[in-house]
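Entry: subunit A
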Amino acid sequence: MKRYLHLLLVAALAFAVLGMMAPARTTTAQEAPSGVFSGAFDYLLPPEHHLNSFARGGLGTNLSSTYRSFVELPHAFYMWASNEYVPLLGESWGFADDGSYYWTKVNPDAKWSDGSPVTADDVVGTYTIGRILGWSQFKYIDKVEKEDDYTVRYYFIDQPSLVAERLILKEYIVNAANYADLIAKAQELIDSGATPDDDAWSALADEIREYRPEQLIASGPYVYSLDDVGDAYMTLHWQPNSLFSDSVNFGEIRIWKGETEATTPLVLSGEVAHATHVFPPATQEAFQDAGIRLITIPRGYGPALLFQHDHYPWNIKEVRQATALVIDRAENAFLTNGMGATPTVYMSGLADISVPTWLPQDVIDQLDRYEFNTERAEELMRSAGFERNDDGIWADADGNTVSAEYKFPAEFNDFAAASLNAADQMNEFGFDITTRGVPWQQCAEDIRNGDFELSIWSWASGSPFPARQFWNPLQRHNYVGLAEGQKGINFPMQFEWNGEEVDLDAMITATGAGLDIEAQKEMAGKVALIINDMMPFVPLNYLVSVEPFNEKLVAGAPADDDPILKNPSGSDHFIIYDLLTGVLRPAE
Partner candidate 1 sequence: MSEQPLIELRHVYRTFKQGRQLIPVLQDVNLTIAPNEIVCLVGESGCGKTTTGKIIAGLLPQSEGEVLFQGRPLESYRGKERAAMRRALQIVHQDPFASLNPAHTIGQILSFPLKHHKMVSGRAELRRRIWELLTLVDLTPPGDVVNKYPHQLSGGQRQRVSIARALTVQPKLIVADEAVSMVDMSIRVSLLQMLHDLRDKLNVAIIFITHDLALAKYFAWGERIAVMYLGRVVEIGPTEQVIGNSAHPYTRALISAVPEADPIRTRSKQRMKLRSEDIPKLTEIPSGCAFHPRCPFFVPGVCDARVPTLGAAEGYAQQVACPPLTEGLGLREYEAAAEAPVAG
Partner candidate 2 sequence: MWRSYAFRVTVQGLLTLWAVTTFTFVMIRKMPGNPVEVVIDQLIDRQQLSYEEARQQAAGLFDFDPGQPLIEQYADYMNKLLHGDMGKSISSAGTPVANQIKRYLPWTLFSVGSGLIISFTLGVLLGMAMAYWRGSVFDNVLTAAASLMYGIPDFIIALLLLLVAGVQLKLFSMEDVLGGVGQDVHAGLNLPYLKSVVQHAALPVITYVWGTVGGWILTMKSSTISTLGEDYIMVAKARGLPERRILTAYVGRNAMLPLVTRLAISIGFVVGGSVIIEFIFQYPGLGRQLAMAIGTRDYTTMQGIFLVIASAVVFSNILADLLFGMLDPRVRVGGEE
């Protein structure tokens, strides 16, 4: 008797547990093109996963900049090779003649997935909420106004800016009706003259964050509901109302969940057609062995060896230059991530792909490329008063050796590998470097606080503009980018160079000011020469994204020389444009 009771209890418990798992899901599709495009990204599961585009855990978090455009279109897509924007949601755009504002016009044919048209109200509504949340566009613009049903004006705070243009054109536009209440409240608050310091402001921000829309209203050709989010993959379903609904060739986009470890077997077994993860060299090789094509595109940044300039002898220019000379960057790049990293060529502080576009030819010719040369490094060290001591370590006249602790983020295996190799090579030359891996959060904090001797963090960025690329790490980990009391690398930005007083901060800002591209190029050239000579950091290599693309599943991938492959990974990723415009299609 008792035994049966136990059995019953166990059974009931088992059913209860099973019953609690995952809600029912439904699938809908009508007249959709056949074919499934499967990618991979480590999205969140509900309940963390929700449909609020403005909060963490929403579309931005779960679809990444690569997949989000399939659901929410921005105005335009940027082509790096030709430096031009091509329309997505927008029809036309431009600066006002007097430069006081920027304007965009939504394509009048654009419709939301519920059939309603996309209008200027959606754009203005998006920015109204963005203002409450402190979006970075509002560093440049001060108000966003509707001009007519499709046109919106963005008024600049002072001068017009190409950086602002990019921010505006790349912003994902959200369906205003879906957020009507919040937009109305936000407008009311802004009209009342409140500032971000007010309690009401942060209360509204809280409310925006905690809002959970029941459905997603998409401007892109795909849409999904929370029921489509599974443990192993999530599915974006084709919808007929978008501008691109007719051009896309896939009825479904399947996004497999997982980081590199979980994704690799999926790519190998042919489940995933394309993935943007950072795959290590051994895996890249395995992909090729399995007949999977690897497409190489820039990643937009790379690891840089950071000096803390308060620490002797890293405050001596010759020592820094010698450091740059004794690290074989080809080796360092290869060990950082195999084919996934290229050695830095120009050493200008600007990503090598941007150098021909942004620097004048005479500047490029003047750049010292710091090719691996220990003899030159020895000369430099001697000129700075250093000699090798009995142990073969470089030391100054007082016997102070060139020694340091090299801190690196242990979890980032590419940065860790770059660090270990750089330290090895420096030791080979006769420096005394010890390495120390710390949790990445700790490393980031220590760099900001200047609590390191040598370390590693990124340089350059996924933005096409020199101002943005020079910013990292020269400003990011130096005065401008830091909070009060933080030291960072502490590289002085005002000094005498070639007989003239320079203010590097001002010069970097000037490379992005106004609309005169030629003036900007000239200024960028000056900055590049200064960085090239001063070597405030050593750009070790530049990461490229080596992405597996399974041509047995998807046809139409760009050829290796296709200019669209100059676009870096991220929001300018080639699959966004090629998939929306129908270049990519199911194989066979």
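Quick note on selection: all candidates are chains of the complex that A comes from, given by their letters.
Observations on the structure shown:
Simple rule for what comes next: a residue touches a chain if its C-beta (ideal position, glycine included) is under 8 Å from a C-beta of that chain, and two chains touch if they have at least 3 such contacts; residues count from 1.
Small disclaimer: the values here were computed from a predicted structure and weren't measured.
For subunit A, the touching candidate in this complex, among 1 or 2, is 2.
Considering their complex, residues 15, 17-25, 27, 44-48, 50, 55-57, 133-136, 139, 196, 202, 205-206, 209-212, 228, 230-233, 235, 256-259, 261-262, 265-266, 268-269, 271, 301, 438-439, 441-442, 444-445, 448, 458, 461, 463, 468, 471-472, 476, 480-483, 486 of subunit A touch candidate 2.
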